[in-house]
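And now, chain A:
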Amino acid sequence: MRHYLVLRVIAKLVIPFMLLFALYVQFHGDFGPGGGFQAGVIAAAAMIFYAIVFGLPTARKVVPDRVAETMVALGVLVYAGVGLAGLVLGGNYLDYFVLDHDPVHGQHRGIFWVEAGVAITVSGVMLKIFYMFAGRRSSRDDE
Partner candidate 1 sequence: MSFWSHFSYAVTIALLIAGLYVVIARGNLIKKLIGLSIFQTSVYLLYIAPGKLIGGTAPIVDGKHAVYSNPLPHVLILTAIVVGIATLALGLALVVRIREAYETIEEDEILDADRAADRDGHGA
Partner candidate 2 sequence: MSPASAILAALAIPTAGAVLIVACGRAPNLREAVTLASAGLLLATVAALVGPVLAGARPAVVLFDLLPGIPLAFEVEPLGMLFALVASGLWIVNSLYSIGYMRGNDEPHQTRFYACFALALAATMGVAFSANLLTLFGFYELLTLVTYPLVTHHGDDAARRGGRVYLGYLMVTSIVFLLPAIIATWALTGTTDFRPGGILAGAPLSNAALGGLLALYMFGIGKAALMPVHRWLPAAMVAPTPVSALLHAVAVVKAGVFVAVKVVVYVFGAEMLAGVRAVDWLPTVAGFTIVAASVVALRADNLKRRLAYSTVSQLSYVVLAAALLVPLSIVGAILHIATHAVGKITLFFAAGAIYTAAHKTEVSQLDGIGRRMPWTMAAFTVGALSLIGIPPAAGFFSKWYMVQGTAAAGNWVALAVIGVSTLLNAAYFLPIVYAAFFRPERVAPAHDHGEAPLASVAALVITAAATLVLPFFGSIPLALARAAAGP
């Protein structure tokens, strides 16, 4: 698809907005529908779109396999880290209330980081799945 000029131009235009939209969904999660899952998927979709238009090798240069895998692990660690932070600050595991000076702020802070962790992991996983399926040498007869 490397030769479809229109697609390439549109893609370059749209992808930044997709990423921006992902961030919007991420941070709007406090007030309306949204949050880490959706944001992560949207961000990963942007990247997958990029890979479809510009080719897998190019996409792998932008976000290498290793980075995707690291994201998967990192997101889980952020999530678990929030839990452990609650524990260190004197609450139970995953206790948000103790993360700040008062419970409501603490909850905000906790949810923010948890959602960040979720978003990182989800986009990492989506990307990794895409890479793994797309990256396999396709078999002989149904090209």
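A word on the picks: all candidates are chains of the complex that A comes from, given by their letters.
Here, a residue touches a chain if its C-beta (ideal position, glycine included) is under 8 Å from a C-beta of that chain, and two chains touch if they have at least 3 such contacts; residues count from 1.
The model shown is predicted, which means the values in this text are computed figures rather than measured ones.
Undergrad: In the complex, what candidate makes contact with chain A, out of 1 or 2?
TA: 1
Undergrad: What residues of chain A sit close enough to touch candidate 1 in their complex?
TA: Checking each residue of chain A against candidate 1 gives 31-33, 37, 129, 132-133, 136, 139.
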